[in-house]
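One structure below.
Only one protein chain is missing; all other protein chains are in place.
So, chain A:
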Amino acid sequence: MTSATLTIAERPGTPAGPASARPRRRFKVTPGGAAIAVLALFLAVVWLLPLVWAILTSLKPEPETTAVPVRWLPLEPTFEAYRTVIARGELMQWLMNSVIVSVMVTVLTLVTCVMAAYAFSKTEFWGRKWLFVLFIAGILVPPQVLIVPLFDEMTFLGLVDTYWGVALPQVVAPVMIFILKRFFDAIPRDYEEAARIDGAGHLRVLWNVVLPMSVPILAAVGIFTFVQAWNNFLWPFVATTDPALMTVPVGLGTVQSAYGILYAQQMAASVLGAVPLIVVFMLFQRQVVRGVTDAGLK
């Protein structure tokens, strides 16, 4: 990975378009281009440094982490910390809980928001306009404002320390309706009218016509919702007191003292807690980037 692998379009007439259509450019390393490459790589190293430090610590035997002077590389690398953390079991439980809660939030968000967006985009009913305005106004309410009364309400409903109690408030994301409606609005009426002439009801039109044409936006909304739910801290923290029901951020946040000052174990737990989404990102970078930029502009 030398600096020369960065191409900087210094020459005029650089063809636009997707990478495949672009002829393989021969590039010469200009001073400006090299400076950009060096800076970009420097920033990348700075940004990766904390992760490298965490991983190196996690591979040390516990006494080595607090040895003076500080040594970056483990003298005797070991997976002992990982073995201990996994054997304790709670982190695996939290990962499982995170999967359950995030899938619940994502599925429920997609189902309820797609249905609502379809209704706003493709049907007429009494009160449609003001209901939409009400939902849009809901975007302005920061969830943090609701935490205290929401906890009071959840106690009343008996949903504290349940998956439903953690998940349901996170489903109320009116911004997703707005994003989906904008996309549905652009689907030509001809398609759905053809289906309706064939006798299809609204559910069939939604399922057979609208959804197949909306895969990219559904992926974007789904990915963004999943990432948010996976990393959400404040509400799950308030809504769970039972360690067996905690998600990864809450579990690692509250029980961090349980690892005491065992830094290798803390870092092993951190690495394990960070891995799932990072792997998802590595596999689906394009979709994640699109999801974040499309749905993230709320």
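What we mean here is this: contacts are C-beta pairs under 8 Å (C-beta built on N, C-alpha and C of every residue); 3 or more make two chains touch, one makes a residue touch a chain; residues count from 1.
What we mean here is this: contacts and distances are computed from a predicted model.
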{"item": "Name per UniProt, for the chain absent here [options: \"2-hydroxyacyl-CoA dehydratase family protein\", \"ATP synthase subunit a\", \"Sugar ABC transporter permease\" or \"Sodium:solute symporter\"]", "value": "\"Sugar ABC transporter permease\""}
{"item": "Candidates A:59, A:81, A:101 or A:177 - the one touching the absent chain", "value": "A:177"}
{"item": "Residue touching the undisplayed chain, where the options are A:86, A:103, A:139 or A:211", "value": "A:139"}
{"item": "Missing-chain contacts mapped onto chain A", "value": "1, 5-10, 12-16, 18-19, 32, 36, 39-41, 43-45, 47-51, 53-54, 57, 65-70, 111-113, 115-116, 118-120, 123-126, 128, 131, 134-136, 138-142, 144-153, 155, 168-169, 171-172, 174-175, 177-179, 182-183, 185-190, 201-202, 213, 216-217, 227, 230-231, 233-234, 238, 248-253, 256-257, 263, 266-267, 269-270, 273-274, 277-278, 280-282, 285, 289-290, 292-294, 296-298"}
